[in-house]
Each structure stands twice: as C-alpha cells, then as structure tokens.
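One chain of protein is taken out of this complex; the other chains stay put.
Chain IDs A and B follow the sequence of writing; residue 1 opens each chain.
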Amino acid sequence: MSTTTLAVLVPLLPFLGAVAGLLLGRTAPGFARPLAVLPTLAATALAITVAARQGGDEPLRAATELTPTGNAALPVQLALHLDGFAVLVAVLVGVVASCVQLYSTGYLREDPRYPSYAALVSLFTAAMFLVVYSDDLIVLLVGWEIMGICSYFLVGHYWETPAARAASLKAFLVTKLGDVPFLIGILALASDAGTFRISTITTRLTSSLSGFELQHPTLVALLLLAGVAGKSAQFPLHSWLPDAMAGPTPVSALIHAATMVAAGVYFVARLLPVFTASTAALAVLAVLAAVTMTGSALAALAQDDIKRVLAYSTVSQLAYMAAALAVADRGAAVFHLLTHGAFKALLFLGAGVAIHAAGTNSLTAMARTGGIAKRAPDAYWTLTVALLALAAIPPFAGFFSKEAVLGAAEHAALGDAHGVPVGVGWIVLIAGLVTALLTAAYAARLWLLAGGDPRPRGAEAGTDADAAGPDAVASDAVAPDPAGGAQAGPGAAGHSAPTPAVMTAVLWLLALPSLALGLAFPVLPDWFDGEDLGPTLATSVLATGVALVGALLTFAAWRHTSAFAAARPPTGTGSDTGSDPGPLLLGPLHRHAAAGFHLDAVYAALVVRPVAASARLVRFLDREVVDAYVRGAGAGPRLLGAAVRRAQTGNVQTYLSALLAGSLVLGVIAVIAATGTGGA
Amino acid sequence: MHLVYPATLAVLLFCVGLYGVLARRNAILVLMSVELMLNAVNLNLVAFDVWLRDSLHAGQALTLFTIAIAAAEIGIGLAIVLLVYRNRGSSDIDRLRDLREGTGPPQDGSGPGSADEKSLAPATDNAAGSGSDQGTSAGRQHA
C-alpha cells in the first residue's frame, strides 16, 4: 500500500471503530474492548509506518475534491499533507490514544457506560488524526469541531454529578466561543488566499518569488488566534481546562496530552507563515503566552486537587509552545508538543493510579495519609520521571524541548530571528525563565506532597483518614472523581485495591519517551524545518539553575511547613493546609492563585450575570408582554363572544330588526355607490 | 297617471307592514303585517305591468301567483300559530325564546310548562291538561 493509502486509513480506523462501538456497544458489550483498543493500535502502527516512510522528506500531498462550494475556485477538498510535523504529531496522538485506551480498559472496567466512552475516545482520536493530516481548512475544522463535541461528552461522562455537567458545558461553550471567530478567520483567510489548502497558502506566503501577501494579515491571524486560544486553553479562554478535570482521568490525559489542546498549537504551527505575516499577531500571541504561562504556573502552585495542578501545568506548558510559535520557531513548538504529550499523558495516567490508591484527589489529604510510594510504587516512580521531565531537569525529555523554546526566544531577543520583533523575544524569554522556576516549584510540591514520606504521625492516621473526607470536599470546587471514589472506596478506609497490570504497563511504556525523547533533538530537525533544536549553553545553565532554585525553595518551604504542621495538632477544618508549601511560597498571592486569579468570577460578572439578567428579562417579556398578547388573543374573542352571546335573546323580532337594518344600510351604500353622489 | 303615486303607496304600505312585522307581539298580527307587505309588492307589480304594457302580462300573472301563495302561506302560518298556541299556551312571538343563549338554568325557557302555564293555563279551560302534557313533551324535544 502506498503511504497515502496508509495515511487515509489512520483516521479511518478509529472512526470505524467508534461507529461500530456505538452501534454494538449496547447489544454486544463483549466487543467493546477489542473495538476500542484494536483500531487505535492499528492506527498507531500505521501512523508509525507512515512516519517511517515519510522520514522527513518532501511533504506528501494527495487531494480529492470533496464538495464544491459556491465559488468554483474554492472547492472543499479531502486533502492530505504529510510533512514531518504531521507524521510525528500523528505518532504522538496514536501512541497516547492507544495508551489511554489500554489504560481505560483497566480504569473503567466496571463502568456501565464503558462502550460509549470507548467509542467516543476512538472518535476523538479519529478527529485528531484528521486535524493532523488534513490539508484543507474546512476538513480540519470538521475534525476540530468533532473534538469539541467529543470533549463535551467525555468531560461529562459522569453526568450524574453537577460538577461534571457544569464542566462539560463550560468546556463546550468556551471552546465554541473561540470557534466562532475561528470559523470567520478561516473563511477570511480562504477568501484572501483564494484556497482552502493549507499547503498552498503557506507555500505562497513563504516563497519570495510570488510576492503574495494577505490583505488583512493581522485580522485573520487574530481571528484564528481566538479559536486557538479556546482550543489550546490560552488566556483568557483557558478556564474550561481545569474544570474539565471532572471527566475521567484517562480523558484528561487524552485531552491534555495529545489531542484537543495540542490541536491549537499544531494549527498555528501549520499556518505559521500567516501569523508571521503580522507582527501584531505575534506580539499578541507572545503576550498571551507569557501571561498564560506565568499565571497558570502560579495557579498550579496553589491548587490542592492533583488533577487541577496538572491542568494548570498543561495550560502553562501549552503557553510555552505558543511562545515558541510567537518567536516563529515551530520546530521548537512541536518538539515541546511531542515531549509534553508524552510526559503529560504519563502524569495524568499516573495521577489516576495515585488517586485510585489514595482514594482522594486532594494533595493535602494524600500528604497526610502517607505517600503513594508504598501503595503504588509503579505510579510513584513513573510520576517521578514525568515530574522531572516537566521541571526540565536534564537529561529528561522536557529539558531539551524547553531549551529549544528558550533558545529560539534568545535568538529572537538578540535579533537573530527573521521577522520577529526583539521585544517579543524578550517577553518570551523572561516569561519562560520565570515559568521554569515556577514549574520546578510546583512539580517539586506535587512530588513532595503526593509521594513524600509520611510524616511521623502514624498514631494519628485514623483521624487523618477521617479528616480526608471533608477536606476533599471542601478543598476545591471539583468534586472527587466518582470512579476513583467508587473503586477506591476501600482505599479511603486504609487499603487500596490492586492496580490492574495493564495500567501499570502503560505507565512504564510512557515513561520511556518521557525519559528519552529529548535525546532525539539531533534527529528531529530533519523532520522539521531544519533549524537546530539543541540546547544552547546560556539558556541551559540559566533555566536549569532557575529550576533547581525553584525546586530547592519548595523543598525548604516543605521542610518548614511539615515541621510546623507536625508540631501543631490538626484542626480538621478545611483551612488546614497541612504541610503544603504553596501558601508559604506564594504569600498573599496564594488565595488568588488558588481561585485561578478569579477569572471565573470575572467571567461570571461580565458574561454570566448579564446573560442571566437578560434571560430573566426575556422571560419577563415573554411571560408578561408576549403572552399578554396571546392571552389577549384568547380573552378578546371571549369577551366578544360573551357580548355576541348576549345578543342571542331568542327573540325573532330582534334578529329580524337587525337583519333588516343591516340590509338597509347595505342598500343605502349600494345606492350611493351606484349614483356616485356619496363619494364626494 | 304618474307612476310615482302607486310606487310611493307601495313603499309606504311595505314599510307599514315592516313596522308591523317587527313591532307586533301577537303572531296573527304579524301575519297580517306580512299580508300588507305582500300587497305592497303586488301593487308595484300591477303598476309596472300597466306602465310597461308587457305583452306577456308577467306582472299581473305574478300578482295572481303571489296572491295564491299568500293564501297558502296564511293557511300554513295560521296552522303553525295554532299548534304553537296549543303547545305553549301563547302566541306571543317575543315569548317563544327557547333558542336564546342561556347562562345557567334558564328561567322560563326550558320549562314552558312551568312558568308560562302558571300564567296562561288558567285562561284555557279545556286544553289546560293537554297543554301541560304536550308542553312538557315539546320541552323535552327542544331540550
């Protein structure tokens, strides 16, 4: 089979698996697992084959016209574009999706809705493959929106809980809020460029011979940025992502690591020439990325729910990629996307095991009841690897990709990068370094709290376990993971169910790329634009030093707080933060950071309340004004009917009088009309 | 002779008959008024026939027909009035109001044998009992 055929099969297989799973899930639940796992695995194998065959050579393109549009020059095409970025991201998607599917067979093995869940994950994967391979903006948009709706269903998987329902709605609405300008941007771009083909657009924009320029590059780029910010959870549309933790943990891994949020970054990487055409768009992207990465890193440092920590960390790392794109280095961005996909998937899946083992989402409660090191050693060690990668400690994967980003920023800051303002470079560089510090800090905090040694308070373990319950509820707005709660019901009482082997295997499988993927930096430029991705000395030393400082600071704070907490008896109230070093590190900022810098409150004040007020107004108008007419339409004829009924006296003479009087009037009118004397 | 004279007389007779039909209470008087109206029409027919010198004498023929039909009408009408009087004990038109729109239980409509007969039955000596009998049966049919 040709490479193109294989590439077509890659999105098609999970799609067919999803359709079959949805059709058969109810009647033949036994097929649900094979139908979920096998197509994804096959698609992954095919994606790897495609990547191997493509091998960073010239991009492969194939297209067939899907449907004509009103404009004959603008057909929608089912087009493939296989360059190094596409094939590698597809491999990442496939690997992570396979891991998630395998992990889900264990994680959701007792869930009655597993068939539909697995089918939706397959559909999600297929949509992401479509986005990755597609060369046509409209087809890409189709995959983009399928992901949106699938994320809605998957985040709302535990729809019995109000938090999940709210989170799924929020995810859907916020991403759609970005998608509307995104759609307009796509149409504007296509009408400017005269085609929906991404490759044609980029070729025209990059070749110096054609002299082709977009008419409104800033407008188009900003409109597209809105959609990207919604999908990739960038400020100010990032707030759905931490709430989306109400979904099952594998879904979080899938959304965060490989698919949905990566789609935005990937999209910008594909269309980077459009963005570099506008300096303003790059500046906006850089500022957004800088705000997002530092802000969400601070928020991550203050969260109590382990999954929310990871969610904010995802937002922060996505901002890194966006920052790399802002300095026009898509190689670095996609490199970071790949490594981040690997270690973030590992983090989420490991966190799922940890939650499973500890029976709670709350870091404080985990720290109090004792580390997961003993209960789930596999999760502990893989989490350690992933956190080291996240904190960008050499030689883990995150180090190299982050260095690539920072190196690109340094280039830009020193004015070496073509077409990128120096200011953008400095913004990205400084924000990146600050975030490196913060990232190391929250990674260390997470590791210390979740996996650290239990404090010498074994005698009080019973009271701690009791306190864990209210703590978990009061800790944050996120409800405890119901599946985790159900499966780890015994875990809360002191011992946990054994972790299924398949989950552990997946963890170790993902630990490998987290550990070693960064070492691929000498090879990757062949697949990408050919720019060097290797770490530069200055930024390496600086960033690693900053990261170490952050980790050490956190450790010192942890020592201090845990000693303090050990000396003080637990109050058992929700304000008891135990040995959490976050408040000490953040100081007065902690309260705001824990609430996500009150962005939700701002949204509530700016959007929700006016909308609710206008809804009340509409309800009032509908009930009191519009319905008044409707009721009047009923009451008026009723009154008229009553009046007419009163005229029905039964007296024939009355009727006859009225009849004759009426005919008289008609006769007079007829006479007047005939003679024409009455007209004047 | 001016045509205006018979035409005016016909109009006035017609309107007098019209007034009678609308204003009189007794059904037989109403029938009389109808006769007046018919006569007004007949007068018109004859006058116009004479004026037009119609070779077929359609006006006069029609007058004769009208007279015949009026006779038939008065016969049938009187029979109906008699029947109503026998059933209801009254031939007053404005009291025959069973078809009026009633709210709630009708005061004197549904019970023609109750209220009406209380006032009218004593005036009838030999048909009182039969009147009440037929009155209730007719009332049932109406209901």
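The rule we apply is simple: contacts are C-beta pairs under 8 Å (C-beta built on N, C-alpha and C of every residue); 3 or more make two chains touch, one makes a residue touch a chain.
We adopt the following convention: contacts and distances are computed from a predicted model.
When one chain of this assembly is omitted, its UniProt record names it as which of these: "Branched-chain amino acid ABC transporter permease", "Beta-hydroxyacyl-ACP dehydratase", "NADH-quinone oxidoreductase subunit J" or "Integral membrane protein"?
Missing chain, UniProt protein name: "NADH-quinone oxidoreductase subunit J".
Under the definition given at the start, what are the shown partners of the omitted chain?
Within the full complex, the chain left out of view touches A, B.
Looking at the whole complex, which of A:L173, A:A501, A:A601 or A:V668 touches the chain that is not displayed?
Only one of A:L173, A:A501, A:A601 or A:V668 touches the chain omitted from view, namely A:V668.
Could you list which residues of subunit B touch the chain missing from the display?
Touching the missing chain: residues 1-9, 11-29, 31-33, 35-36, 39, 42-43, 46-47, 49-51, 53, 56-57, 60-61, 63-65, 67-76, 78-83, 85-86, 91-94, 123-124, 129-130, 134.
For review purposes, identify every residue of subunit A that touches the missing chain, sorted by number.
651, 653-654, 657, 660-661, 664, 667-668, 671
Going forward, only the chains that are shown with their structure count from here on.
Taking the complex as given, what residues does subunit B use to touch subunit A?
Against subunit A, subunit B makes touches at 18, 21-23, 93-94, 96-101, 103, 109.
With touch defined as at the start, can you tell me which subunit A residues reach subunit B in the complex?
Within the complex, subunit A touches subunit B at residues 645-646, 648-653, 656-657, 660.
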